[in-house]
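Handing you a structure now.
With one protein chain removed, the remaining protein chains of the complex are shown where they sit.
Chain naming follows the written order as A, B and C, and within any one chain the residues start at number 1.
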Amino acid sequence: MFNFLINPNKFNKFADVIFKPLIVITSLTIIVGLLLVYLSPLDYQQGLTVKIMYIHVPSAWLALLTYAIMTIYSVIGLAFKTPFSFIINKAIAPIGAVFTILCLLSGSMWGKPMWGTWWVWDARLTSVAILLVIYVIIIFLNYTFESREVREKTIAIFILIGSINLPIIKFSVDWWNTLHQPASISKLSSPSIDISMLQPLLVMTVAFSLVGLIIAILRIKAEILMRKNYL
Amino acid sequence: MSLRFQRLILILTTLVMLSAALLLILFNTKQNIVFFYTPTELIENKITSGVKVRIGGYIKKSSIKKKSINSYEFKITDNKNEILIFYNGILPDLFREGQGAVIEGSINDQNTVNASKVYAKHDENYMPASIKKELEKNNQWKKEYK
Amino acid sequence: MLLINNLSFSRNKNIIFENLNLSLSNQSITQIRGKNGSGKTTLLQVILNILESETGEIFWKGKNVKKNIFNFYNETTFIMDHNTCTKKLSVMDNINFWRGLSSSKLTNNQILLLLETFNLQKYQNTKTMYLSSGEIKKLELLRLILEQKKLWILDEPYNHLDDLSIKILNQTFIDHKKKDGVILFTSHLNPNIDNLEVVNF
Partner (left out) sequence: MTLIKKILLFLKRESKLFYSNIVDLFSNILFFFLSIFVFVFSLGADQELLRTIGLGIIWSLLLLSSTLSLRKFYEDDFNNGVLTIIHMGGISYELIVFLKILSHFFFVQMPFLASIPIASLFFDLPVNEVYNLIFTFIIGSLILSCLSSISASMNLLNKTNFAIGSIVVLLFSIPVIIFSVGINNPDINVNSLINLLIGIALIFLGISPWSSAAFIKLALRNK
């Protein structure tokens, strides 16, 4: 049933089926999300600046999610030697990098009026910057080695080593005194964000993930085509 | 010794190492890397004057005094101790009374600091302005730091 | 002794060899003969499990090599086509290292005698980087006798050797064969050994 997640041919077929509906759904979600953001109330403290959050938080989540997906696929790829894992790793690393850049830029734009600075070296900001560096190294590694097998496995091992950074990013705000605020939404407690702001945030998150998914599908399909001779 | 046995031993050592590392890190993160200190920590540690520090806390209610354009004086508190801050410069948007802030500057003497930079700290609460008014009307608005 | 079943290996979709079968009996010398670049070295590396085969199995004394790899290594000496001695260490240091790794029971006197027969005793404390390539090759071949293993696998052993040394090497092969040994080597030459089994590759 979930074969399309590991088999290139089945993935191609699956992608062909869902691609057009996906585009329709995505455009609808984006429109609804932007409308909701437009209609969402101003914060009692931040005023209009709160709306940067609707870009910042989804891109941060997706930057982490992309890396988590790459980690899972690397484990699968190294353990079962599935070529599709390495296709995924190559295809979605730039997407994660773009989301990380988006997260850092929007955070910076929010930080200047709110905190009074573009950038501080606190634990959360530093660890996300390191995530960006890791993404960039992964992209570089794709163009470094001559042998394909070497390239793929090296990247997978490197991704696994770099995944130490994920829990550090997540828990940095709880472990250390940081300028960055702790998470507003967690499973254990009721969110400390009002429902009228939570709704647009969630819709925007879905919209961002769908856009990421569309780009990922296109890149993965291109990658499969390029490797047709090897698969 | 066979390859499998060597691997087994190595896997076990790795697991022991990683779990020890996890314990060490989880039990020791709280105290060490600090972006800022609270006023109580600062006073208790008796840092010599002239040292650069970051202090985090809440801005005491009705303590902000504007001395001239872009020159301010206010108090940072953690409900136990407070520290007087002098600052020349532009304050960030979020800087208001009762709000969290981080101040970077050098210590003059025990309880006063010359700030070179002021960051406003935002908490994890997001709330529409209208609801806050509503809450305040019904006297349900709670603010811990006054 | 050594049984190779249905072995195939390919590199980047280029098939190097396919469905290869080979069996080496006790007291035998086998040569794999072929041109440069025909994959002789690769075959040896696949047999030694340095490279992983795509299909096929290898058995040593009836046991699967992959599952008992250290038992297999424990009875094997592998001489590569290039030098494996550490250039910055002296001849004696290298020998002691090999001796320790293979848990060889040779005494110091026996080793000195060996060095004398190979005409290397004057270099005992010289760093190997100052030896000529023929002398280094002889030092390398010393490992055959030093390690006292049953199976000898050699990659191009005749390179860099003069006629006399080739004769000595052939004699060593025959001696080892008489002592229940098994020898597998690759070469593009046609060595003068009786009862040589040749696999054309």
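Heads up, the rule we're going with is that contacts are C-beta pairs under 8 Å (C-beta built on N, C-alpha and C of every residue); 3 or more make two chains touch, one makes a residue touch a chain.
Computed from a predicted structure; not experimentally measured.
Shown chains touched by the hidden one, complex as a whole: A, B, C. For the options C:Lys35, C:Lys88 or C:Lys179, the residue in contact with the chain missing from this view is C:Lys88.
Only one residue from B:Gln6, B:Asn70 or B:Asn88 touches the chain missing from this view: B:Gln6.
Contact with the omitted chain, checked across A:Ile130, A:Leu166, A:Ala183 or A:Ile215, is made by A:Ile130. Contact with the chain not shown here comes from a single listed residue; of C:Ile15, C:Ile50 or C:Leu189, that residue is C:Ile50.
Panel shows chain A; residues 78, 126, 130, 133-134, 137, 140-141, 144-147, 149-150, 153-154, 157-158, 160-161, 164 of it touch the chain omitted from the view.
Touch with the hidden chain on the side of chain C covers residues 48, 50-52, 70, 73-74, 76, 78, 80, 82-89, 93, 97-98, 100-103, 127. Taking the whole complex into account, chain B touches the unshown chain at residues 1, 3, 6-7, 10, 13-15, 17-18, 20-25, 27-34, 37, 41, 45, 47, 51.
Rule of thumb we're sticking to: only the chains that are shown with their structure count from here on.
Judged by contacting C-beta pairs, the busier of the interfaces B-C and A-B is A-B.
Taking the mean of the C-alpha atoms as each chain's centre, chain B and chain C sit 68 Å apart. Annotation: 29 Å between the Cα-based centres of chain A and chain B. Multi-chain contact residues of chain C, defined as those touching 2 or more other chains: none present.
Across the complex, chain B is touched by residues 68-71 of chain C. Chain contact summary for the complex, chain A toward chain B: residues 40-47, 49-50, 53, 113-117, 120, 122-123, 175-179, 181-184, 192-194, 196-197.
Those residues of chain B whose C-beta lies close enough to touch chain C in the complex are 1-3.
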